[in-house]
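All protein chains but one are shown in place.
Then we have subunit A:
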Amino acid sequence: MSAHLSYGRVNLNILREAARKELREFLDKCGGSKAIVWDEYLTGPFGLIAQYSLLKEHEVEKMFTLKGGRLPAADVKNIIFFVRPRLELMDIIAENVISEDKMHSPRDFHMLFVPRRSMLCEQRLKEQGVLGSFINIDEYILDLIPYDGDLLSMEDMHIDTTHECYLESDQTSLYHTAKGLMTLQALYGTIPQIFGKGECARHVANMMLRMKREFAGSQTQILPVFDSLLLLDRNVDLLTPLATQLTYEGLIDEVYGITNGYVKLPPEKFSAQKKQGEAGKDLPTEPKKMQLNSAEELYAEIRDKNFNGVGAALSKKAKIISAAFEERHSAKTVGEIKQFVSQLPHMQAARSSLANHTSIAELIKDITTSEAFFDNLTVEQEFMTGVDTDKVNTYIEDCIAQKDPLIKILRLVCMQSVCNNGLKQKLLDYYKREILQTYGYEHMLTLNNLEKTGLLKPQTSTRNNYPTIRKTLKLWMEDANEQNPNDISYVYSGYAPLSIRLTQVLARPGWRSIEEVLKMLPGPHFEERQQLPAGLHKKRQQGENRTTLVFFLGGVTYAEIAALRFLSQMEDGGTEYIIATTKLINGTSWIKSLMDRPEAQS
């Protein structure tokens, strides 16, 4: 189940195991049968830590979703609330507890705050007069959840980072990031070098250093696993998430959206795979839910490829598999047959995995070959190469006129603004007016939010420094090789994500070579060193790679992850990357989190 977490350079299963241990300890603290009442948001991330079977082993008999009114009937001794520390949830819980008390059912209430307990919430429970009803109030520190062998995400458990942190300057999520990094260091040793770029990065680094001071003396004596940490503020690279991702995994996310490692796909394509007996009966109407991670061999192989290279990879794989199946004819001796049979389950799994991904690839291909997709991509690439970024774009105009989805429009307009270092006031007002008239005036607040974060902005200086940045960092590569990539730019078929370029340059030759550009990008850049206890200095073997943890504050896209994996695998790269983030995002989900009333936008 979790084996894939331990294959990477850093065994992230340690983190998962630590989390599981803590969960078991809490459950054992409430003796007897239990029912868990879930804050719905938590079920996804928790699924990555523990399955229902673990809960069941610890006498969890029922699970409910947290909602107002009375709790569903359950013949259990303990009721445990698993919730995020949010005031509105406290009110619901109070309602639950009060109605339960009225029934005089002899139950023990417990509360587990995820990821951290909050005095504010406890105060609220006290005001509601139910704090005393809880036998246990505890916290379950779940900051960084392992999503894959090289990927950790906080999944914005506590707070929507993009919205709260960048719009409301609420630094809660940064505090949790720092705490999460401290937990990580407790398990994997102190990270000797910290680099960073951006306001938030600076803030997190400061908090980390402060926390280290605060906990001086209680450090664990662990040989550091990570050589360095790079904190990147999303604010530094606003462009990348706006662009359409062109890797396989990126496209799945763009089109269908991946949540907590799962994707829901339209069922039609998958119906044929059912067993023949059932096939005729009825077409499945439920979306097909698939888990996507490196535990699946084929997926691990193709996820980070440019979509144009996926077809070839799939057909190659198909040949290998059918050849493997053909071997049965050549198996003559009993021993050979036995060996063949022993491989059969693995081969069958591979075959069904291949069938699934062929179907997904077909679904996506229908979209990528459409004219709309092509036109959109053309405009994106024009912006990224700096073509006519200072003029009204007719494609955007046409899209507005045809009332294409607002988020698509916003992505494009923001992209134009970012690539032009702001739009001329007249142009900006024109776009804004077009959007308000077409989609409704209520979106004024959304536009306001985008302006606050700098995604949309009026051009203040006459000089547009984006071309300089693009040229210095080689953000555009004309001849991106999609099949056999030799540069990270393959993930966007030409555009090399700025964030990853910064990471790449940091590893070699170092940021000193790009001081000028760093100054143009928002926020400070810095380097800090953390003292290691004596005797824990790593002696590097000849040719041994460095391990860098790259932490994206404010989200990271799958294409960026793919680019980092590409860098890790480069033969002469010399650095392997582990990726951590506050949330896994794509342009759509990102813009959505910045909208004022996203629910109003269907």
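Going forward, a contact is a pair of C-beta atoms (placed from the backbone, for glycine too) under 8 Å apart; a residue touches a chain by one contact, two chains touch by 3 or more; residues count from 1.
In this text, contacts and distances are computed from a predicted model.
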| item | value |
| --- | --- |
| The complex's invisible chain, by UniProt name, from "Vacuolar protein sorting-associated protein 16 homolog", "Dynein axonemal intermediate chain 3", "Enoyl reductase (ER) domain-containing protein" or "glutathione transferase" | "Vacuolar protein sorting-associated protein 16 homolog" |
| Candidates A:42, A:55, A:174 or A:473 - the one touching the absent chain | A:174 |
| Residue among A:429, A:516 or A:544 that touches the chain left out of view | A:429 |
| Candidates A:442, A:527 or A:544 - the one touching the absent chain | A:442 |
| Options A:289, A:403 or A:508, residue touching the unrepresented chain | A:403 |
| Interface residues of subunit A (partner: the chain not displayed) | 85, 87-88, 116, 118-120, 123, 164, 168-172, 174-175, 178, 203, 207, 210, 213-218, 397-398, 400-403, 429, 432-434, 436-442, 444-445, 448, 596-597 |
